[in-house]
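Of the protein chains in this complex, one is absent; all others appear in place.
Letters are used for the chains, namely A and B, taken in the order the chains are written, and counting of residues starts over at 1 for each.
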Amino acid sequence: MKRALGVCYYPEHWPESVWAEDAALMADAGLSWVRICEFAWSRLEPKPNSFDFDWLDRAIETLGRRGLKVVLCTPTATPPRWMLTRHPDMLAVDAGRRERGFGSRRHYCFSHRGYREECARITRALAERYGGNPHVAAWQTDNEYGCHDTVLSYSAAAKAGFVAWLRARYGTVDRLNKAWGNVFWSMEYESFDDIGLPNLTVTEPNPAHLLDFRRYSSDQVVAFNKVQVEIIRTLSPDRPIIHNYLGRTAEFDHYRVGADLDFAAWDSYPLGFLAEGTGRDSAWKRRFLRQGDPDFQAFHHDLYRAVGKGRWWVMEQQPGPVNWAPYNPAPLDGMLRLWAWEAFAHGAEAVSFFRWRQAPFAQEQMHTGLLRPDSVAAQGLADVQAVARELALAPEVDTGPVPVALVFDYESDWAWRTQPQGRDFDYFSLVFESYQILRRFGLSVEILSPDGDDLSTYALVVVPGLMHWRAPFVEALRSYKGIALIGPRTGSKTEHFSIPPTLPPNIPDLLDMKVTHVETLPSDAPVPLKNGGTFKGWREFVEVGSRAHIVETTADGHAALVAQGALRYVAGRPDRDAATRLLRAICAKAGLETLDLPDGLRVRDAGRFRFVFNYEAEPADPACFGLTGERVLGDFPLPPAGLAILKRQLP
Amino acid sequence: MKRALGVCYYPEHWPESVWAEDAALMADAGLSWVRICEFAWSRLEPKPNSFDFDWLDRAIETLGRRGLKVVLCTPTATPPRWMLTRHPDMLAVDAGRRERGFGSRRHYCFSHRGYREECARITRALAERYGGNPHVAAWQTDNEYGCHDTVLSYSAAAKAGFVAWLRARYGTVDRLNKAWGNVFWSMEYESFDDIGLPNLTVTEPNPAHLLDFRRYSSDQVVAFNKVQVEIIRTLSPDRPIIHNYLGRTAEFDHYRVGADLDFAAWDSYPLGFLAEGTGRDSAWKRRFLRQGDPDFQAFHHDLYRAVGKGRWWVMEQQPGPVNWAPYNPAPLDGMLRLWAWEAFAHGAEAVSFFRWRQAPFAQEQMHTGLLRPDSVAAQGLADVQAVARELALAPEVDTGPVPVALVFDYESDWAWRTQPQGRDFDYFSLVFESYQILRRFGLSVEILSPDGDDLSTYALVVVPGLMHWRAPFVEALRSYKGIALIGPRTGSKTEHFSIPPTLPPNIPDLLDMKVTHVETLPSDAPVPLKNGGTFKGWREFVEVGSRAHIVETTADGHAALVAQGALRYVAGRPDRDAATRLLRAICAKAGLETLDLPDGLRVRDAGRFRFVFNYEAEPADPACFGLTGERVLGDFPLPPAGLAILKRQLP
Partner (left out) sequence: MKRALGVCYYPEHWPESVWAEDAALMADAGLSWVRICEFAWSRLEPKPNSFDFDWLDRAIETLGRRGLKVVLCTPTATPPRWMLTRHPDMLAVDAGRRERGFGSRRHYCFSHRGYREECARITRALAERYGGNPHVAAWQTDNEYGCHDTVLSYSAAAKAGFVAWLRARYGTVDRLNKAWGNVFWSMEYESFDDIGLPNLTVTEPNPAHLLDFRRYSSDQVVAFNKVQVEIIRTLSPDRPIIHNYLGRTAEFDHYRVGADLDFAAWDSYPLGFLAEGTGRDSAWKRRFLRQGDPDFQAFHHDLYRAVGKGRWWVMEQQPGPVNWAPYNPAPLDGMLRLWAWEAFAHGAEAVSFFRWRQAPFAQEQMHTGLLRPDSVAAQGLADVQAVARELALAPEVDTGPVPVALVFDYESDWAWRTQPQGRDFDYFSLVFESYQILRRFGLSVEILSPDGDDLSTYALVVVPGLMHWRAPFVEALRSYKGIALIGPRTGSKTEHFSIPPTLPPNIPDLLDMKVTHVETLPSDAPVPLKNGGTFKGWREFVEVGSRAHIVETTADGHAALVAQGALRYVAGRPDRDAATRLLRAICAKAGLETLDLPDGLRVRDAGRFRFVFNYEAEPADPACFGLTGERVLGDFPLPPAGLAILKRQLP
């Protein structure tokens, strides 16, 4: 695996006179990739069908001349103002039925076919001109699908598209009525055309209606992206096509978009997401204020490795304070280096910093870059240069076999947003909590789609809150030799968002138990477990059949953990103490050695190497926590933001 | 009085093949009433004017064959989708001027005349077919008027109706201008047609404008209901007509709807309402998490006994965890029994559980029933069976004379929502706080409408926060021999929402005092009373004339309690300590014996019997609190969720 560094650059923002110097500085800093053009449509096509590619020719040439490889982006996230004159109905409409206007970015509805064709047109023009350009070594489609809550749109185009989609899915409206249970409140439709979008209903709409609308909306993102991919693939063969996803966003099925692409990439802003993305308390946030959550990036690295079918980048890496979080602190010196290495340890093929030079104008003028607006090196550039030097020296690693799989499913996120049942229930947090504990154990984790059909390489598979089972996964479970921890809420619905006839978890032949009902509870009323810890917020009451047995109970005597063969079912949402205890026992059973890492020390194994990261603002000595071995890079104790690479003794 | 149990059932949700078994199980469980059909319009009239009553014939017959009596509902809370094609303007419009769409329920504007006629049509069709059916023993109109904030609508139909209503009320626009004080900000109208609805004004609209709009809106609910009542009364004589009201809802004048009906009923969800309905703190909510607030149901039982002119049911009784509260815990074992008996102790003639079998589909799939979705008995069924057995054995009781009256007025709720003057002022809470203290004293309470004209049977009448006096009530007060505790804010407005010329409380011949001004205060700045406790949030400054005298003062020397003859006026909102002290002294004066019950122990007297309820999750011994006597049912100490019936020594 070849690891590289890159940067995001906007030649159209700067006088052409500085391009050459910029390119020279980039190359000198050890960067090899430059992403360009994702917001440049108004410069590429100033008037409809009147293209201006000359500047881009020169920009690419200037970069290429320094040996820099270009990631060329389609500019479809920012249609120019004239596009609205051509397609006045192309704007998305919010849940309150208001058009989302021009004047920022992502001002389009994914359902609008006219705009989709315009995107095909500009993509074709770019791919025709640059598809064979020797400096254009990769493509990015659009930019951050879903950012600013743009997947769901309640436009006329969306309504028409949704109706057509439902017709294709259900064939007859009777089948739809039955699948959704529309008899419930006389919601039965006589015709597909009568079906509206699920916004502004008097009280909540049918959850099946909402779920199908989310599926439809996700499909539009997939289709929108695919149009561009197919054009580029034809006109620019052998260049990987990438999209840069977001952190903590699940509005569309990333696996399905990813299936059409070559790599995944994501935009990693560790400090930006600390305030609201991680579910941690304020003491934790204060502690990691300038470092970011020690697990948040790792989780997404693993997630996007799955979305990218093993190949992935960080397309935008935070370079310093940003402009968009509730608070925007400066990172510790060294953090850009740690963040980059954490990505590489998880298998990133490139880490690209956003952005080269801070723009002094417009919306992101307070977002730092690797250069200050006056072109002097900013705080982060030294870190980037350090990583570049280290990359040249450090050994190649591969991610190797990963012992633990954790299922993440986009539909489950949609389902539980639609029906949380208790105010705090949140799918992302549920999955991420498992991840946090596994990572505290020093275990490396693979994220798995719910369509996975091969579990044979994992010692442990964790499946929290999966809305409904997919047949290949159940088949894989049937013959699984490791341990699978499932629940709570796993298998609790059919595909059509109803309770399965045999009741959850709905795999009666594998797990002889039924969830008869559930209760949700405020945070000050948890359910104590007999052996320590609690269920917080969510508890299930189960009936256990003869083939299964109860491993653990709540203090009030209900089943808390049920076992049958390789399967374990946890009938509630364990708090950190309970989850740690349960998972540690299960890991032992699965033959996995676990560490007990402190809050700020983290480990990632990659083939023959073990990476150790210190997220603390204080020095830390990993040797105190069982982390020993020959060091390829770094010294113990690790300084703040320090890292080390150890040689690993493989079994 | 005959007491009975019932259940809500949806034959249209289930295969016809299970109806007979369901009916058998219901009868075996001791149920005698089955409510059906309130959401079944799309099955009764699948296309306009094309009815399908065959299935309903068979369903009623199947139920009736088991001796079950049917409450047949008009299905007007859920117009089918085709209704919108016929009446595209029938939807309600929210305060933000957005139509409230199809896809859930209650999607109609009460002002829309076309829809009202459609409701008459389906009601007539049902009543013609089933009015004489021997198994149809009662009717329910629509379902939960006002649920999902549906009383106020800002539609074109509402605007037109409001203008006509104002024209009828005021005759000339000059009279309206004067009554509302429209000179204030040049708000004078030249024509009724110029008057708009009071939403989206630049700052708050004239409170008189808002109050009249609320009165108009309430009148539409009354009129809407009356259309159905008159049809049913003609075509199905001798069957009681009922509506199922909600808890903690005051958007329309329930007394006026109730005047047209035979019984009242309400839908009682003790756990669902605990989180947000009771005004209690989080420690209280944690303590009664699985039991519900010990006073909330009792208050509504008494309220709806008043609305029902003495006759009332619980139409929907919570059966287990529901789906719609912020958190949805499971009740303690035994709670359904306790809840049912609390209702009977307050005079309920029937308690009907919602619902028979949990529906696995659509909006309420997480709402439990008496059966699980797989038709196995759910947690609550055993409780229901226990009550059925006990009912057969327990003595008949009647509610007997009740010594205390508490006035509850819907217009006052609208008035103080419009003009709280301090952020925390809330009419429901103000009244409910008095109720809580009286109940802690072990006193049984009657809720009284402000139109009451006979107080002679009460030793004590409490009148908190009544916006404006009605003449018969003042007349009744004039000759009243008990003690009447009024205030704060009572009599502080005229009918037209202005300050009365003689200043509040505006009964100068009965109470020689004036409220000169008021102040409102944050919760951390209460006004201490000289003898203990405080005024919280609300304090009035009064001028006392020669015929009245000051009984108690604030620590800063202002009058806190004023007396004249039978009347007491409290010039502020007492906190729990102050209210307990003041009310206890007043009760003593009124010759009422008071207990001092702990938080979870509650009493209800009914003629010759005293019911004792333990709302705690721990055992409790009522004997420690002066509750002794021969036991007809139950043993001391009471277990959690336990109850007893004692024989009472009547004076």
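As a convention for this text, a contact is a pair of C-beta atoms (placed from the backbone, for glycine too) under 8 Å apart; a residue touches a chain by one contact, two chains touch by 3 or more.
Model, not experiment: these values are computed from the prediction.
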Hidden partner chain, touching residue among B:Glu188, B:Glu230 or B:Asp512: B:Glu188
From B:Ala283, B:Ala471 or B:Ala525, residue that would touch the chain that is not displayed: B:Ala525
Contact residue for the chain not shown (choose from A:Ala160, A:Ala223 or A:Leu289): A:Leu289
Candidate in contact with the missing chain, chosen from B:Arg86, B:Arg423 or B:Lys481: B:Arg423
Residue of A:Ala120, A:Ala223, A:Ala330 or A:Val551 touching the missing chain in the full complex: A:Ala330
Interface residues of subunit B (partner: the chain not displayed): 96-97, 180-190, 194, 196, 198-209, 419, 421-423, 496-503, 514, 516-522, 524-525, 537, 541
Contact set of subunit A toward the excluded chain (per top definition): 12-13, 39-43, 46-47, 75, 78-82, 85, 92, 94, 96, 98-107, 147-148, 150, 275, 282, 285-286, 289, 320-321, 323, 326-330, 358-366, 368, 372-374, 376, 378-379
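Keep this in mind: only the chains that are shown with their structure count from here on.
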Between subunit A and subunit B, centroid-to-centroid distance (C-alpha), Å: 48
